[in-house]
Structures are given as C-alpha cells and as structure tokens.
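A single protein chain has been omitted; all remaining protein chains appear in their positions.
By letter and in written order, the chains are A, B, C, D and E; residue numbering begins at 1 in each of them.
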C-alpha cells in the first residue's frame, strides 16, 4: 500500500506539536524532586505506564476497630501519584455501627459524599451558622462546600460504606477535636479561644493524646 | 444566666462579616436568570434547604436496554443545582453484559472512574497516541486526564456498575461516533477529515440517525 | 497648534479597543442583579465615581463592649462594593483588654494580620494538628493559611488594634463556637460528632443563644 | 435496518449529560444582560449559529491617516462576542511609514505580536527597568508579558502589518500619554507624580485634548 | 546636577520590591530542571535576553509534501521557551491544494484561527453534536472552543496559510485518526468502542502505521 510512508511522515510533522503535549496530558508525581505551590514535579512521561493511572487501594475496607468505629482510606496524590495536577481525588469511608466522622473541614476542597451501603446522617454548617443535615440512604449524594465544618454518623445498626470525591488532589483535613485537643495547644489558650471549660478540655486532651 | 445577651450581641458584631459569607458558601443554581461563563446565578440563600444539597438520582440503575447496553446517569449541575460554582460532579455508569461507553472526551474535566461491581476494561489515549488501558476489578480507580479520548467496556458476562467523578459541575461529553455520524455533518467532509471510507460513514450515519 | 485634531482622531481609533476595557478595569458590585459563583454583577462604569473606590468604614473603632471584648469591622464586598471581582479585602480588629477572636476559619481566603497597636497572641493549627502561635508586637504580621483554624487574643491589659488582609472579596467566617452552639444543631448530634459532654454543650448553647 | 432506533434511544440516554454541555461548550456574549466579573451573560445556545464564531473585521486595514500613522483593529469580546469566557482575543496593527504604537500596557493579558509584513521595532520594559527590544522581520514573534510597558514602531519606510494575540477576551489598554495628558488630570499633580516639566505636560495636554 | 544621587538612592529603596518582580515578570523555561503541573522551571532572569522573547520559526512555510498536504509549525513552549507560564502560544498552518487538518482536539486550549491567504473550510462539533462550519476567506477568524473536535480543509486549488492562537503554552493535540489507528490499540477494542468495521480499522491502521 503506497500511502503508508507519506502519512507516517505527516504524523511526525503534525505531531511535533504533540511531543510536548504528552508531558502535559498528565504529570505523575515524582516525590523525589522539590514540591511547588501547585503540586509535585512530573515523572518523565516515558516511564509512565497504565499502572500509574490505576489504583486499587479503595477496594479494601478500612479497619473500623477503633473508638470512632470508622476509617477513611484516601486516594489522594500521596497514595495515587497520577492525580498530581489534575484537581480531583477520592476516599473511602467505612463505618461500623456507631461509627462517626467527627466535625472537621477540608481547607482546600469541596466534597461530595456518595453512600454505597447503609444509612448515614451527614451535614454541614454554613458560615451563617445554619446546620444542613439529613439521613442519607444508599445511592444518595450530599455536598459539603469548600472549607465548611461537616460531619457524618452511621445512622443504622449495620455497617455503612461511602465514597468521597474532592476537587483537589490533596484536600487536607482538619478535625476540630484533634486540632484543639490532640496536640500541645495550651489548655488555657484553648479555654480562652473556645469558651470550653478547662475540665472538658483536659478530659479530651487525655483521650486524644494531647498535652499542655 | 447573665452572659447570654452580651454574647449574642457579639455574635451579630462579629458576624456582620459573615452575613455575606452565607451567600458565598454556596451558590445553588437559579436556572431562570442568565448564565455567566463561570456558571449559573445563585438562588437566594434564604430559600435554600438541606434538600438542595442532597441528590438521590444515582440510586437507581440506568436502563441498559439499548444497543450500547450501557447507561450514564449524571449528577451534574443540571440535575443537582447545588453543585453550581463548586467545581465537582458525579455520574453513574451501568453496563449490561456487552455494554460499552464508546470513545469520547470530556472537554472540560478530568474524570476518575470507580468500579463498584463487575469488571470493566477502560482506557485512554494520550496526545502522544499511546493507549493506556486495563481491566479493572471492583474497587479499582482509573484516571482519564482532561480532554483525552477514552472508553469503557464491560469485561465480563455479568452487569457492571461504576461511578465517575469529575472536577467540573458540567464536564461536557463528546462521543466521536455521535459527533461524526449522528448529525448533518456532510459525508464528503467527514471522509476528507477522517480518512474513513464513504460506505463506512454512511453505514454509521444510518445507524446513528445522521444525515448528509 | 495644528497637531491637535489628528491626534485626537487617533485617540478614538486606538481606543476603540479600550472602550470595553473600562468595563473590565473594575466591576463595582450591583447588588440588585443576580449574583454569579464568581461575584456580583457590575454597575454601569459611567455611573462609577472615585467615591466607589474609597471606603472610610475602617476609620472608626468597633464597639468592644461585649463578652468577647472584641469587634471585627469588615471592608468586604458587601461594605465596599468596588472590591467585586478584584480578589482582595480588609477588616479591622479592635480588642479591649481580655479581648478574644475565638477559634475560627475563613473557608475562602488566606489572611495576613497586621498589628497596629498593642500586643496580640495569635496562631493557627495546621492539618497535621501542629499549633503555630506567637505573641505579636506592633508592626508584626502573621499569616493564617486558607481554611485553617486560627485565633487571636489580646496579650496585654491595654487595647489592641489590628488589620486583616484577605485574598478574597468575601472570605467568609466560621467560628467553631457559633457553628456548634449558636444554632439548632441537636445536642445529641453535637455530642456524637465532637466528643464534648452534653452538659458542656448545653452550657454553651445557653450562652450563645443555641437551642436543640 | 433494525439497529437504528435502539441506538438513537441510547443517544438520548447518554447525552442527557450533554444537553447542558452545549451551554458550556461556549457562551456567546449577550450584552443586554448584566456583566459579571468574569464576563458577559450567555446567549441561548439554540440561537447561536456558525456566524457567531466567525469574524471578518480583521480583513480590512485600519486607517493610518492620523498622527500616530498607526491603527489597531480589535477582535475582542466587544467586536467578537463568541470569545466571551474563552480567554483569548486578537487584534490587527497597521502602520504607515513612521507609524508608532506609543508606550502602553494591557493590564489583563500577555500579548504575542506576529509581524506579517514590513519591519517593526518592538520591545518592553521589565519591572527591573531593563529594556528588551529588537527589530522584527516578517514572520517574527515577540512576547510582551502581562501588564508591562511596551511599544512598537515601524522600522522601515514601507507599511507594516502585524497581529496581536492576547490571553484575555478583553485585554484592556492603557497608553501612558493618554493616561497622563488626554484627560483632566491636573497638571500640577501630573508634574508631582511624574517629574515632567509643567511646560512639557501642557504641551502634550494640548496635543492630546487634555485639560487641567 | 545635585538631584541625581538622592533620586538614585530612592530608586533602590523603592525598587527593593521590584527585584523579585523581575523574576516574576517572566519565567523563561529551563528544560533541565523538573517540570511542575503548571509549567517548567524558570531560567535565572539575569541570563535572559531579548532573543529569548523573539521567535522566527513561523517565518518559514512547513513542508506540505505529505499525504495530508498540510503542515503545522508550532510556537509552543517547547519551541519558544519564553512563553512558559504566560498562557498563550501560536502555530502556523500551511496547506497545499487538497490539504487537510483531520478531525482533532486540543485538550487544554481554545483556538482562534486566522486565515492569511487562500480559503479554508473550517469547523467544530459541539457537545450537542451540532456541526458549525464555514468557508473562511483571507482575514477571517474562527473560534474552536476548548477541547471540541474540529477540522480544517483547503477550500481552493491554491495554497492556504493560517495562524492559530491558543490560550495555553502547550495546547496539546489529539488527532482522532492517529489516536485510533496510529498505535497498538487492539483492533477488536477499537471496533467495540467506535462501531467501525474491522476492515476499515485495519485499512487505516495500515495507512497510519498502527498495529494490533
């Protein structure tokens, strides 16, 4: 077939502009180079394979044998480096009966929760201090707008499973309890800036491994 | 209790800055006002309830009794107006045995697929024309970077179910087959710009309802 | 002078491209039109005067005769509509002796605090639960990265004055105390999702005007 | 052919997500609705035709019979409303012998100049006050980074033609001469803030139609 | 002149803030350092000269002696490193009689085409599968919104020349033919996900150098 070589010749001509595009189509994180404000450095595209784009870590339930009776299994850029630069990530939530995801924020992302099994009571509090919460059934979605305090609680006596989608490869997490009581934040300063009683603070510092 | 009123007084003082924040925490789409390049106008926040933030449409399987043997059920801003301005959306994929999501792009979003049941062969093609594809099991994720051609196919003789997360409230969809053959794109022009044979084009135009 | 008219003729030629630019140089908020996810509609530029760009509201100290002994006076887009679309805003903090800005976040902005008089102890807690705090003197700046919990406290027995700069025209505010205790968030749900004792919750709900 | 109707049925299923996408693929400006900080409202997509996406205004040379001996013909969103929201625009530059585009900035865009005929001396000044300039031949490109002062001058005794590309639909223009001398900026204030001699200011105010 | 030294003294005072600005005014790509998701590392600004900002590669017609009878000559960041971080790039299209730019997308950019000589039939297909196309004359512009399939064809029996502007320094390119037939994408999988006949696929794989 005589047309083969000329068209192949064209490919290289036309795709001289695409050579670089391969670098830009994706930027699988190389954690050995310095990080920039917008993400990690890119692995050389020629070393990237389909396995970089596939992640199986959410296929296994997290261990809920803990006091929260809940576990979050992330698929953020740390675990799934091919997300780097692409502005999206996921996580899995497993909840035993009585399980809870305490009040927390994600400073850098909006979250959508998708309940896959069980029933979950979930909600968030707006900047105007209005509480929006509801008990979700299998198949339901709920939105937690970026940066707002939110929570989830198993609403049944059976396990629950849900998936979180975030519009960031690294949404961050700030749990109010651990931020206030799980570190060396001085009790006096916590009391002054939260109006909580000292005894309450000390009790939770004890439970959460805090000091000060 | 004497401290009540003064603190409440403080609330209004401190939150004078938050009154507007309530408007900004979210912007539930009002489809009756003109749309801007970055999304729809906002409903008045005082008319918004928790039901705006919850969507149950993904709880029901799509009807796969069609030739693709597949159905996509979106939870984009059109269906879930509270996503407006928040940069994230989801969709559900149901596939009967033999089901396929033909080669297509989402011009405005990166997609992460999460297989919830069954096995799905999924992949994308990079700008350097390399094909990255793999058969995914329950629990697996795969990334389709923004704007690149990709496809999914049921890899088993049992149904499959998967969820898509997008970093856009309206990722758009462009299926190559429907773009080329499902409209009045003149056959001669399709042939000239795709190198496909005229007979092939006419056959698919016939199947997909195209003309010209 | 013969050159006048031709150059003036040129002005209109060259500035045909600038006519629209005047609309884009600024977009003073028109609160009567619908809001979009990225801000308010623009006033007609021909109705805008220098007074739109000047705001005097921060020139007066806030009233600190409240239990927080503190007052925040915002210059956000609500108060200073010419900020609309420009991605920056300010606020003034006045603190009487004993004044405190309780633990809170700004979901949509990084904040820089500038102490103008007095001494203020200020800090934030990172997502890794590390507390970064210090007592600031007149002239000092401190950064609170976007979305993270932070607090300020008058460190002296004299009044303090500080200014906040935000990289958003409407940074929002979420005070943990008011989010948890200043509304109808059910006590049982607060307890389950914060580990706080019921008595503590009820006490603060009483003080902050909450119910449930 | 029996396969037609089932696939067509599929089209509507799969494209329920695309109905909205048509609105998002483009947002042709509707100048009758209020403008937002990120652009104009969108025309109803069903009223949009291919003629919205085609613009012929750059096909005609600008009139250079003026003192600048130059003319800029814009294809910004004002002239070419389909650019709305798409972040790009063009303009045409015609220069008679002796033509000049005086020192100016585009506050909202980087510019690339493409010389199509003639020779043009073009340059910009960096924030470090270094002047980067060169005489460009037919086919040459030069970059003016966003917001920096730059200029162009016909380098030959023949006409020159060039095209500007901007990464904004409305790059704005601020010509130093017109900003200082083409309005009612008080001469004394111009003198104080530019160190120019009063006589020089008055001379240019006279030439450019300024007062004050 | 006595005023010299004091003002120069002032220069360094006032410009202490500009020293860094020189780094930020531009960021000429240094391809030897790791790439980040938002672009390449910056060359030291003191090594940058005006020649970095000028590119002459578009001054020469591409070689159209190939089956497409067309050639694209890019001025993307790879060829013109000073574009790095500036969000704009250009390319030149040359078409012999019968020349064609086959159906393709640019995943990361909107494109504006400017016809400089000849006549070109150009168009794009929206997400709603509507084809927008027209024959352009010298001087005409057409917009291809980001990520959508589009094509160009020489509409005359004479050569044509056009220039592309993109709002990205590396718009990427995905040609449907090369994505489907120019690699090792298995014929069976192509058939299943495109509905094309196997014979058609094999024919084009043969022509475009594909296998599998």
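General observations
Assume contacts are C-beta pairs under 8 Å (C-beta built on N, C-alpha and C of every residue); 3 or more make two chains touch, one makes a residue touch a chain.
The structure displayed is predicted, hence computed values, not measured ones.
Residue in contact with the omitted chain (choice from D:38, D:84, D:105 or D:165): D:105. Shown as candidates are A:63, A:157, A:198 or A:211; the residue that touches the absent chain is A:63.
Contact between chain E and the absent chain runs through residues 1, 3-4, 6-11, 13-21, 23-25, 27, 30, 33-34, 36, 38-42, 84-85. By the touch criterion stated above, the residues of chain C touching the omitted chain are 15, 18-19, 21-22, 24-26, 45, 49-51, 53-56, 58-60, 75, 80, 82-83, 86-90, 110, 112, 114, 116, 123-124, 126-130, 132-134, 136-143, 145-146, 148, 163, 165-167.
Mapped onto chain D, the footprint of the missing chain covers residues 100-103, 105-108, 121, 125, 127, 129-131, 133, 145-149, 151, 153, 172-180, 182-185, 189, 192-197, 200, 203-204, 207.
As a working rule, only the chains that are shown with their structure count from here on.
Judged by contacting C-beta pairs, the busier of the interfaces B-E and B-C is B-E. As a whole-number value, the distance joining the C-alpha centres of chain B and chain C reads 34 Å.
Note on chain placement: the centre of chain A and the centre of chain B lie 20 Å apart, centres being C-alpha means. Chain geometry summary: the mean Cα position of chain C and that of chain E are 41 Å apart.
The residues of chain E that reach two or more other chains are 101, 107-108, 127, 129-130, 133, 145-146, 148, 172-175, 178, 182, 207, listed in rising order.
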